[in-house]
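Heads up, the thing below is written out as structure tokens.
In this view, the complex is presented without one of its protein chains, the others remaining in place.
Chain IDs A, B and C follow the sequence of writing; residue 1 opens each chain.
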Amino acid sequence: MSPIISAAALRELIDVWIKSGKQVAAPVSIAGRLLYQRIDSSGQAVLDSALRPANSIKDFVFPRHERLFGYRIEGRQISLTDPKPEERDQIVIGAKPCDAHALPILDHVFAWGSNDEPYERGRRRTAIVALACTAHDDACFCTSVGSSPADETGADAMLFDLGNGSFELKAITAKGRTLFTQHAQPPATEPRPSGSAPAPRFDPAKIRAFLATQFESPFWAEGTLACLGCGACAYTCPTCHCFDIVDEGSAAEGARVRNWDSCQFPLFTAHASGHNPRSNQAQRQRQRMYHKFAIYPEKFGAILCTGCGNCARNCPAGLGVLGVLEAIDRQTIKTDERQPVQT
Amino acid sequence: MITRLRETCRRLLDQNKVQVVIGYGQRRPGAAAHPVFITRPEDVGQLTWGGNCFANLTVYLKRKEVKALGKAALVVKGCDERALVVLEKEAQVERGDLYVIGMACDGVHAPKCSACVVRTPRFADELIGEAGSAPGAASPAAPDLLDVLMAKPAAERWAFWKSEFSRCVKCYACRQVCPLCYCERCIVDKNRPVTIDTSASLKGNFAWHITRAFHLAARCVGCGECTRACPAGIPVGLLNRSLADTAKGNFGYAAGMDPAAEPVFGAWSSSDKEDFIR
Amino acid sequence: MSEAFEPKIVAYVCNWCTYLGADLAGTNRLEYPPNVRVLRLPCTGRIDFNLIVKAFEAGADAVLVSGCHPADCHYTSGNYHARRRWIVFRRLLETLGFEMERIHFTWISAAEGKKWQQVVTEITEKTRRLGPYTAYRDLCEAHQ
Partner (left out) sequence: MSDNLYKPDLMEVLQVERQTADVKSVRVRFQDAARARDFSFRVGQFGLFSAFGAGESTFNICSSSTWKDYLEFCFRRTGRVTEALWEIESGDTIGFRGPYGNGYPMEAWEGKDLIFIGGGIAMPPIRCAVWYALENRSDYGNITVVYGARTVRDLTFARELDEWSRHERVRVVQCVDPGGETPDWKGEVGLIPSVVERARISAANAVALVIGPPIMIKFTLPVLDRMGLREEDIYTSLENRMKCGVGKCGRCNAGPVYVCKEGPVFTMRQLRSIPNDF
């Protein structure tokens, strides 16, 4: 049996972490909207197992804007400097299981062939304390992608809201155990409230079958018309990780930086020649669905989606990945539309 | 109203007056309405209308994927229709290529509704319904955020925006959802030269939001979609509103209200104020 | 910071009036502070607001925008158009909480070398009193 920790003790502990110089992030309520943010006091943290932030925790390990190195130009000579690495320990408290789960999924690509050092450092210095969900909303679909409201994947420790002002605390990794060494309290006697799992929203097998055969389907044009081509889905998605690399600064000095990018933007794949392999939104939406549900699973054995539903929640056109998946689920695959299975 | 809407759209599609109807649909009870694109008369049952139809569908007039479908019938609220007036004025829309279905509106539970000035579309090809006598505002009158902000000292306003823009991730939802942000290639996507840092740094974010607001200055019709779309909850539309106030106060101009009015930046007057110029 | 602060002032001026006014100040040997960096554009109508933003991004402590007096524009109405835009742009800066005392607009004709001298001197002195524009600089140096 895991120990319990009262909400008050947990907040004290958060403040201890902050005082000891650790960076701490948590869901914070901003103008009525819940967002993961860095906090400087435990009072800012909203540890509510029924609420889902509108962004994701990836910003803390794979920031939206990051310096790769600095450059300085003096005449014909150039010197490069590594950025001062952020080595402080970081704790994300109150992460949703669908956010925590995203990190081990992302590890695959950032370690594929070569190690992405900034990402790896972000992972190394960060501990994730996840809070199991007790409620879901209309956009949640973790159960449709093989996860659940109490999924422990990616979490260093899990909190289960006992509904009486205390949490059951389950340390999962060594990193998680270290965080809570001082708080090994009496084991929980009450049963954990079971999370309310969202009902399946689509049939994953059908999605797989559709993607395997329907690359050229007219569905992509018809089903994605509402998409306005913004990056709200990608930037709030815990697993979307595409990025851009640009130089910023003056002619004398500056930095090469990496910024989040989105496959939904037309310029993402535009060649210098003017050719663009994905010149319309249907092709870009198709890429997104294939990347998440066909390409990534084929390459790394994991769906690039944790069912958090942020894509649907944040889509100004009411679409999101979920909307497209549901539309695919409603499709009937006509045999005459079948394409040869890709090898 | 919904029946009449569907009948109208069925007729338009049946008679091939239009090839697509851009309207609202609803997937589940209680959910916000979402855009639908009806191309077959038998699908008009998907169309809906009600207080959950927030989106300003005029934004789709700029999408090449939608343009490719052919002549469109567009469902608009009175507030959305103002964007249409601006688009026409700016030669982005050929009114004859469009069939406008105006919906008399009793409000869509959005903060903007409290200041609604056009509850009944004025230029529609077909008007459906009559606006009720109930006030447009569905939400209780809250203190106006812009008034509150402008009453603060400059340093506090600066701190406010710094905090707000620190959350901007540069997803450009504010741009994409705006019917009047129709540039073929946005200035932030141009890199020769780089005018605005593409980074979601404070520097890049300020430059972006200043540019976005000013490019919409005296053009924005206040549909509020930018604020609604922002996943970080930044009230970006406040900046546009502030500039609309200035356009009104200085030049008596309200974007999208009077099709005959000369756009603020398309004209000048020798009597424009210059108390700030020495 | 104890060292005397020398403000950096960027002046965007039009080619036909203010630039010549500044030139006249020079040929008349009118002394004015060297803190101002003059950037010449064809017309105030061409002075895009992004240029003003860029100046502050690059570390300007104040910006001066100056061109032909009303009715004097080489292109007939460039300055009138500019004036309208400034009215609205100033409101944007006010809404953002910008330090408005750091942005200046003037009309200076080709004959007003003296006015150029006065304006630049006064702006320099005023900016010196205000100190560096740290609010904008902090923004540009912040790494989230």
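We adopt the following convention: contacts are C-beta pairs under 8 Å (C-beta built on N, C-alpha and C of every residue); 3 or more make two chains touch, one makes a residue touch a chain.
Please read these numbers as outputs of a predicted model, since none were measured by experiment.
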Chains shown that the absent chain touches, full complex: A, B
Residue of A:90, A:283 or A:310 touching the missing chain in the full complex: A:283
Identified contact with the non-displayed chain, of A:7, A:221, A:270 or A:327: A:270
Footprint left on chain A by the chain that the document does not show: 68-69, 71, 73, 76-78, 80, 82, 109-110, 112-117, 215-216, 241-247, 249-251, 254, 256, 258, 261, 263, 268-273, 275, 277-278, 283, 287, 290-291, 294-295, 298-299, 342-343
Interface with the undisplayed chain - residues on chain B: 191-192, 194
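Just so it is clear, only the chains that are shown with their structure count from here on.
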Chain whose average C-alpha position is farthest from chain A's own: C
Whole-Å gap separating chain A and chain C, where each centre is the average of the chain's CA atoms: 45
Chain B and chain C, separation of their C-alpha mean positions in angstrom: 34
Junction residues of chain C - those touching two or more other chains: 143-144
Chain B: positions in contact with at least two other chains: 200-201
Interfacial residue positions of chain C with respect to chain B in the complex: 49-50, 53-54, 57, 70-71, 77, 80-81, 83-92, 94-100, 104-107, 119, 135, 139-140, 142-144
Of all residues in chain A, those that touch chain B in their complex: 30-33, 35, 37, 54-55, 59, 64-65, 138, 221-222, 224-226, 228-232, 234-236, 244, 246, 248, 257, 259-260, 262, 265, 267, 280-282, 310, 314, 316-319, 323, 326
Chain B residues touching chain A - in the complex, by the definition given at the top: 27-28, 30-37, 55, 59, 63-66, 69, 167, 169-173, 175-177, 189, 191, 194, 197-201, 204, 225, 228-229, 231-233, 235
